[in-house]
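One chain of protein is taken out of this complex; the other chains stay put.
Right after this comes chain A.
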């Protein structure tokens, strides 16, 4: 069974088509990178799969069934700047929000929920910051809190929108280790990613996207120079042919062979 199955997905804002005829499947247990240039619709793809957008057509199945928030199959890490970090709350409280789907409307979190939330904070190395106001956390710490909240959801399929943007190297290592642990537990993870250099190390499944799917499959088959050129068009410049280094429009340096 596939963790994610998308067929004929199209998203349009007013007159512009953002995503066109997306057909995509990701098998269970894959750590997947979604790669593509700015404006390729990577975040839109995640939001469309999660049914967050009004103007979409097509079919999406998660683990063989239509998306239903009630069965708590899906965990989500939005972009860090999607929320107001001045909101009056602390790290543990944010992680507890990951339990709300299990707690249900109008019920208060139990001691067990708190314990689970604290454990999730611990697994991202943030337990000592449990009572810290979120506004006082660094960017990397905020991203870890977001990841801990997703872990608290105890989902099967995780979607993460650029979790590595603006974080320190230690945080990036912590995050990727946790994602690999999730994969070992048989969970499926989809990550919107920018840094071409780390794609091979991080992901065993890669989706190349530019308004539509350019290629999708195991990383060693999909992540090739030819297909990257196709995805990035003229925006991918080859700086040094001998070392096969490429610079994307974001300026990240990467070896692609």
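In this section, a contact is a pair of C-beta atoms (placed from the backbone, for glycine too) under 8 Å apart; a residue touches a chain by one contact, two chains touch by 3 or more; residues count from 1.
Please note the rule applied: contacts and distances are computed from a predicted model.
Note on the omitted subunit: UniProt lists it as "Metal ABC transporter permease", one of the names in "Lipoprotein", "Hydrogenase 4 subunit F", "Isoquinoline 1-oxidoreductase beta subunit" or "Metal ABC transporter permease". Set against the missing chain, the residues A:78, A:140 or A:163 yield one that touches it, A:78. Only one residue in the set A:133, A:212 or A:229 touches the chain that does not appear here, and it is A:133.
Screening A:12, A:97 or A:165 against the full complex identifies A:97 as the residue touching the chain left out.
Residues of chain A that touch the chain left out of view are 47, 50, 52, 68-70, 72, 74, 76, 78, 82-84, 87-90, 93-94, 97, 100-101, 105-106, 108, 133, 135, 149, 153.
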